[in-house]
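The other protein chains are all here in position, but one chain of the complex has been omitted.
Residue numbering begins at 1 within each chain, and the chains themselves are lettered A, B and C in the order written.
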Amino acid sequence: MTVMEQRGAYRPTPPPAWQPRTDPAPLLPDAEPYRVLGTEAAAGADPELLRRLYAELVKGRRYNAQATALTKQGRLAVYPSSTGQEACEVAAALVLEERDWLFPSYRDTLAVVARGVDPVEALTLLRGDWHTGYDPHEHRVAPLSTPLATQLPHAVGLAHAARLKGDDVVALAMVGDGGTSEGDFHEAPNFAAVWQAPVVFLVQNNGFAISVPLAKQTAAPSLAHKAVGYGMPGRLVDGNDAAAVHEVLADAVRRARAGGGPTLVEAITYRVEAHTNADDATRYRGDAEVETWKQHDPIALLERELTARGLLDETGIESARQDAETMAAALRAQMNQDPALDPMDLFAHVYAEPTPQLIEQREQLRAELAAEAEPEGAQ
Amino acid sequence: MTVMEQRGAYRPTPPPAWQPRTDPAPLLPDAEPYRVLGTEAAAGADPELLRRLYAELVKGRRYNAQATALTKQGRLAVYPSSTGQEACEVAAALVLEERDWLFPSYRDTLAVVARGVDPVEALTLLRGDWHTGYDPHEHRVAPLSTPLATQLPHAVGLAHAARLKGDDVVALAMVGDGGTSEGDFHEAPNFAAVWQAPVVFLVQNNGFAISVPLAKQTAAPSLAHKAVGYGMPGRLVDGNDAAAVHEVLADAVRRARAGGGPTLVEAITYRVEAHTNADDATRYRGDAEVETWKQHDPIALLERELTARGLLDETGIESARQDAETMAAALRAQMNQDPALDPMDLFAHVYAEPTPQLIEQREQLRAELAAEAEPEGAQ
Amino acid sequence: MTTVAVKPATMAQALTRAMRDAMAADPSVHVMGEDVGTLGGVFRVTDGLAKEFGEDRCTDTPLAEAGILGTAVGMAMYGLRPVVEMQFDAFAYPAFEQLVSHVAKMRNRTRGKMPLPLTIRVPYGGGIGGVEHHSDSSEAYYMATPGLHVVTPATVADAYGLLRAAIASDDPVVFLEPKRLYWSKDSWNPEEPTTVEPIGRAVVRRSGRSATLITYGPSVPVCMEAAEAARAEGWDLEVVDLRSLVPFDDETVCASVRRTGRAVVVHESGGFGGPGGEIAARVTERCFHHLEAPVLRVAGFDLPYPPPMLERHHLPGVDRILDAVGRLQWEAES
Partner (left out) sequence: MTTVAVKPATMAQALTRAMRDAMAADPSVHVMGEDVGTLGGVFRVTDGLAKEFGEDRCTDTPLAEAGILGTAVGMAMYGLRPVVEMQFDAFAYPAFEQLVSHVAKMRNRTRGKMPLPLTIRVPYGGGIGGVEHHSDSSEAYYMATPGLHVVTPATVADAYGLLRAAIASDDPVVFLEPKRLYWSKDSWNPEEPTTVEPIGRAVVRRSGRSATLITYGPSVPVCMEAAEAARAEGWDLEVVDLRSLVPFDDETVCASVRRTGRAVVVHESGGFGGPGGEIAARVTERCFHHLEAPVLRVAGFDLPYPPPMLERHHLPGVDRILDAVGRLQWEAES
């Protein structure tokens, strides 16, 4: 008990509990982002997959342009474009099986659409007639999450629940470089690693959080290095190389599915447009930087690979372009129609059963609308 | 603009923005916790420092025992003992200059006392006559923080402010292994690294968060590995080796002071007592584990080193023990007196000036107390 | 409406039993939180559940409240019914964003496609000698957040019945457990089978004709005591236990106040911006012409919860309640 009684032989033994819980070496990301296009690795890529990625990239670019145009016409409240980031958006959607779940961040409308959600329903939030426009269960796509990083623990919980139920389901969660600073970014991968939940975290490092450049966001060697602190592998990938992003994500999904636990992937990309249509990017960055990145365009990179390998010709390019135009025209037409609005919907889904208080309020609004509808009541 | 216009020469150039922000290699902790006592490194240790550490450890152990005894006598509401962790507690306090700041977690009463705060004032929170019992500015010790990890951003902000003002001040913030799971643990070191704030994070990994063992808390190779994700060095140290903890912390403090930025230190130690006097540790751990750790006792380790090197003899040990008893007797005497209580204090410090509402309430209580004081009103 | 036979127990044990019965009845019910597994919770409310149902059904989580609630949201999305324990009132604050921005909104956001059947158990309130951050009354925050149900039992039977109902609810329920009643036994009748109580119904705990005390949770026994003491003053007080703050049972409350013509709202939470304002305002809106006096409030003071040695001065006690009753303008009567 007393200190003196404890004296005895000199014992330089290590403290009892020490043992690294994981071998850190395999967790560390490579020094350079992984690339496929324009490298030897490209030879191994599946031509069908590359062609499919290409078609989706072209459509995705067009979708972004159309949606931005719709904001100018007052048909969308706001649109955060993912132009320049299409490789990440598309690969994230395509890498998943039907039974898997996607957890998009607010900028990821494109991933949502590429996953199969109706292009108009995907825009409901941004048009402003409702919040989430699609049924998350239909395509297993969680609501576009505006509060940054908050969707990450959801993905972990869902993946964990699926595993507990014995279902073979993987969740892929998307977040931006800025979002990695939030506490929820920390808590989610920690839970995932402790639970060995089948989840893949995809960080799109597009260089900015609105106006704030990465250097003001983190001093980490890379965002992928954060994985080490959770005991999961970190992977660094060229986010504009659709083949590379797809491959790295596919590896991670496979690993998760096999019970190998979560992976954190950092995709290095660039937000070519302003933060949203309402933002003025010239306040915080120069044209030169944007131009450099345009030289590393995800569509151009893939197009070159495909044409160099004879997998794509002018006709194929033209046909991809046409498909994109057809999609855009349809989107335009649908978005130019006013959405059906029913103010009574405000009260319909707050609870399974409205509270007495909400019933009172609903009837108040109903009466007001009835009065408004009467000629003399109209304003 | 269109994709086709962008085609041209095949360009396998790297994405423009990629460059690791920090070289990850120097950030990685060593594979084994750093040790001094019982190793060659001990020869380099300053005998005076070792003796001082020893005296404080012995006093610290006694303080813990006395405080726990006071809970049994109803003199403290609760006490979370740091028995077994005295090396961390004491080293954290001793490593700082007077002008530096200490940010303790709720278990760190000992560090607070070792820093010079009055032993009774340090217990005010746990006695229950007020919250923080000491003036934080007097010894530059922030309030003992009960909401876990929330004190870490405070330390960063304070260190940053001092640096902005040109003051040569370092902040040392303490947190437990459980606390590293909180979002605030993530946000604080991230800010610190981005700002290169002169702050040192000391994680006492004592194996448990109440009943939850480390394995359910994290899958990280070590908690020190989390540093890499923030771009700061992680250091792993034997938390029961007071000389090692002091040396590692001193290095980190020196680095911070010199403008080198923050460091994250994980000290591997063990909570020998239950979580608090109210906890029943037998519910979640066996005696054998506790016994193993008692064999690696911080006081015994240092005592052996000191005696082996002829820096301490029975007289010295006895005199340290005596000093500790004197401290304990004084503490007992002071704590056995009822603290002076004034219910009106409830209203004195909510705001600089009480609101009209608080003045009303204060007068209500004053009237109630006056009525209570009258013989017939007494209950 | 399930009927379950129970043994004599404290409120804590009734809560345990409610979770146990819910877990036995429905494999989708999962309990999770800090120390809820091996330890059985710092208040022992989840005692034995991990042993009986395994650690996957009663899980010790990492120490991160936003992560606990956030992962519970994801589990609920996949069809589970998580029952989350927040260790103490003030330690639920880190999960506030998840609660307000997701838990409360998910059903509405998705037009009903993605309901979240989640129960969030929060031990709350003071009176147990807790140090700072261990005695907050946080119900005002939850009441002001549409999309949440807010429920709090005051009796052992209600602890069982309401927790079963909360777990069975297809909507998120913040279930506030009065810490200082955890060890209360008084109102529990071991012979009588305990039923699941529907959420949203207040109950008259004591009938009276002079005035109504409107209260809930930890203040219910205090009001019962005050009502007893009031007899000496010639007042026959009615005590209404709200049980559910959201939805609010205007019917029961207003029926009582219309009968008595006078009312005092009693709660531990700070007065300013606390639940009492809402309650007093809505009672007044509905019963104005029945009121002989303004609805008064007896509440905690508007300050951070006091240290243990001073908490008795803060908590609404019998005297303060009787004082307020005395100010209900009885002269007007005569």
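To be clear about the criterion, contacts are C-beta pairs under 8 Å (C-beta built on N, C-alpha and C of every residue); 3 or more make two chains touch, one makes a residue touch a chain.
None of the values given here were measured: they were computed from a predicted structure.
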*Candidates B:Y106, B:W130 or B:F201 - the one touching the absent chain*: B:W130
_One chain isn't shown here. Among A:Q73, A:T146 or A:T326, which residue touches it?_
A:T146
*Given C:Y93, C:Y216 or C:W235, the one touching the chain that is not displayed*: C:Y93
*subunit A residues touching the omitted chain (full complex)*: 77-78, 125-131, 146-148, 178-179, 181-184, 209-212, 216-218, 283-284, 339, 341, 343, 345-347, 350, 355, 357-358, 361, 365, 368-369, 379
*List the subunit C residues touching the unshown chain?*
66, 90, 93-94, 96-97, 100-101, 104-105, 108-109, 132-133, 140-141, 143-147, 246, 248, 269-270, 272-282, 284-285, 288, 293-297, 302-304
_Suppose we count only contacts with the excluded chain; which residues of subunit B make the list?_
130-132, 135-137, 142-143, 147, 150, 152-162, 164-165, 171, 183-184, 186-188, 190-191, 194, 345, 348-352, 355-357
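We take it that only the chains that are shown with their structure count from here on.
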*asked:* Quick check for the class: compute each chain's Cα centroid; which one is farthest from the centroid of subunit C?
replied: A
*Which of A-C and B-C has more C-beta contact pairs*: A-C
*Send over the residues of subunit B in touch with two or more other chains.*
181-184, 216-218
_Residue list for subunit C, restricted to those that touch at least two other chains_ = 61-62, 64, 66-67, 94
